[in-house]
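Quick notes on the structure that follows.
With one protein chain held back, the other chains of the complex are shown just where they sit.
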Amino acid sequence: MTLEMLFDMALVGAVVVAAAYAINAPVLIAGVFVYIVFGVLLSLVWVRLGAPDLAIAEAAIGAGITGAIVLDAARQMGMERRRNPRLRRWPGWLSWAATAAVGVIFAGVFLTVSEGRGDLPQRVQAELPRVGVENEVTAVLLSYRGYDTWFEVGVLLVAALGVLALRAPGESPARRFRWDPPAVADGAADMLVPGGILMAGYLLWQGSRGPGGAFQAGAVLAAIAVLLTLLGRPPIARVSDRARDALLVVGFADFLLVGLVAVTLGGALFEYPPAWAAPMILVIESAVAVSVAVTLSLLFAAGGAAGDASEGGVP
Amino acid sequence: MTTFGIYAVGAALLLTIGIRGALRRKHLLRRILALNIIGGGAFLFLVLLGYRESGEAGPDPVPQALVLTGIVVAVSISSFAIVIARRLNARTGRTELPEEGLD
Amino acid sequence: MSQLFLGVALLLVLLLVGGLARVLQGPTPHDRLLAAQLFGTTAIAILLLLAESSGAAGVLDVALVLSLLAMVSVVAFISCSRGRGAPE
Partner (left out) sequence: MVAAILLPMGAACVAILVRGYAARIALVTALLTAAVSVVTAIAVVRNGPLEYAMGGWRAPLGITLRVDGLSSLMLLLSASVAVPVFVYAAAHYARARSDERQGADFWPLALLLWGGLNGVFLSGDVFNQYVAVELTSLAAVALVTLGEGDAALSAALRYLLSTFAASMFYLLGVGHLYAVAGTLDIPSLAGTLEAEAASYSAAALITVALLFKSALFPLHFWLPRAHSAAPSQVSALLSSLVVTSAAYLFLRLWTTVFVSVAVPVVGQIIGGLGACAIVWGSLQALRQQRLKVMIAYSTVAQMGYLFLVVPLVTSALSTPGGGALWGETAWSGGVYHAIAHALAKAALFLSAGVIVGAIGTDKIVGISGIARQLPVATYAFGIASMSLIGLPPSGGFVAKWMLLTAAFKSGQWWWAIAIAAGGLLTAGYVFLVLGQGLSQASSDRDVELKSTSKAIEYSAFALAVAALALGVRVAEPLALLRVGLPIEMP
């Protein structure tokens, strides 16, 4: 038993305990806090497993956006106190037996799998010079499987459109938090805004060489926007509806346009000629980062738009 | 037990906890959290596939890229779900889905 | 040296698990918040130790992002406990 293993066991144990408490904590708000901790722990796991790109994304999304979203939702829907209702479809022993069986089957199957098979990692590395970026994860995301990533940006766009479609007639998707934020929070936010923008820019630029990229950068920007929204200064309210729509769609549209430019240069869709690949990928990533940021902050800002009219009007 | 094994068991536990929670909890927010925990287990399994115990070859980037895509998809779905749940809650006061009946 | 760092990181993880109890017990939401914040700080410390012991690139960036955004959930929490009716 090496120290590494002890560390891994402790970390996995913490993740599992956090997951169990997040769902089963008697008080909703406690469960939500533990869920935020779960996200942080998961990013530690990604670090341990050699996936810093994921760790940055998880940290930015978990600590910056999901945390605020679930906390805000818990405030609205958290009238449940020391009561955590559950469905009792099956008798207790049967459901525990089923749970144990599912767990054993999953664990059993997972343990038969060792490291991935095939020579894909070697191929990824071999073709890297033609891609134009050094970070392998970015290469897979933006070049080898760029088409997937385009669809993924599409998924974000659909979520944003869905949220916009939900708003009541004449209602702005950006709600204003009406409260008196402590001056210290306001001041700190003022300092964090340039820091966040700098960080996002760094992650975006860094993404072609080391861990980072469009999603991480966008998530950091979104987190800053969430903070400002919480302090009653939603950035999204500063732009017109039309500009907001344009920002939402720019990632998806720009991705497609650059892909089509590749076609006019004589390649397949999304086939960037090696000489142009690096700048083309950067253009895509910048636009995607903007759309990710606007979409994620919209998903937070639009959250309680209807609920806030009847502040706490929940029985 | 290897590092792989430790995390593999962790992934299995996350999936189990998440599935149990999603089936047994009624509160919408808890259900959404439970589904995200299922997602966490699935992501952990995928990342683990790319993990290399020995240091010579770097980790496989393909599963990592897949998981990044998966995370973004999961965040989109769950945030959208929370927005709908809050709408429903604001309009009806419910924190749960109606059990049966189509009206 | 890296073993020492790892050992300290292990200790911090164990501390984290202990801290979960505080989040669950409360009794006031503010206790929970402080405990959750403690996790953020601890996680940053663990990341720094891992960065030193493994020397992998990008680990420090994770710590940087976490520390930058730690404030968001605090403000989110305060806004809901102060601005309009505490959740409990």
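What to note about this one:
Each chain gets a letter, A, B and C, in the order it is written, and its residues are counted from 1.
One rule holds in what follows: contacts are C-beta pairs under 8 Å (C-beta built on N, C-alpha and C of every residue); 3 or more make two chains touch, one makes a residue touch a chain.
Bear in mind that the values here come from a model prediction, so they are computed numbers and not experimental data.
Every visible chain touched by the undisplayed chain in the complete complex is listed here: A, B. Residue A:152 is the one among A:8, A:72 or A:152 that touches the chain not shown.
Interface residues of chain B facing the missing partner chain: 15, 22, 28, 31-32, 35, 38-39, 41-42, 45-46, 49, 62-63, 66, 69-70, 73-74, 76-78, 80-81, 84-85, 87-88, 91-92, 94, 97-98, 102-103. The omitted chain makes contact with chain A at the following residues, 105, 108-109, 112-113, 116-120, 123-124, 127, 143-148, 151-152, 154-155, 157-159, 161-162, 164-166, 169, 242, 245-246, 248-249, 252-253, 256, 260, 267-272.
Criterion: only the chains that are shown with their structure count from here on.
Spacing of chain B relative to chain C, judged by their CA centroids, is 21 angstrom. Across the assembly, chain C contributes no residue in contact with two or more other chains.
The set of chain A residues touching two or more other chains comprises 4, 28, 50, 53, 65, 74, 78. In the complex of the two chains, the chain C residues touching chain A come out as 3, 6-7, 9-10, 13-14, 16-17, 20, 23-24, 26, 29, 32-33, 35-36, 39-40, 43, 46-47, 50, 56-59, 61-62, 64-66, 68-73, 75-80, 82-85, 87-88. The touching residues of chain A, when paired with chain B in their complex, are 4-5, 8-9, 12, 15-16, 19-20, 22-24, 28, 31-32, 35, 38, 42, 45-46, 49-51, 53-54, 57-58, 61, 65-66, 69-70, 73-74, 76-80, 84-87, 89, 95, 99, 102-103, 106-107, 110-111, 113-116, 120-121, 124, 136-137, 139-141, 145, 148-149, 152, 155-156, 158-159, 162-163, 166, 215, 292, 295-296, 299-300, 302-304, 306-307, 309-310, 313-315.
Chain B meets chain A in the complex at residues 1, 3-21, 23-30, 33-34, 36-37, 40-41, 43-45, 47-53, 57-65, 67-69, 71-73, 75-80, 82-87, 89-91, 93, 95-96.
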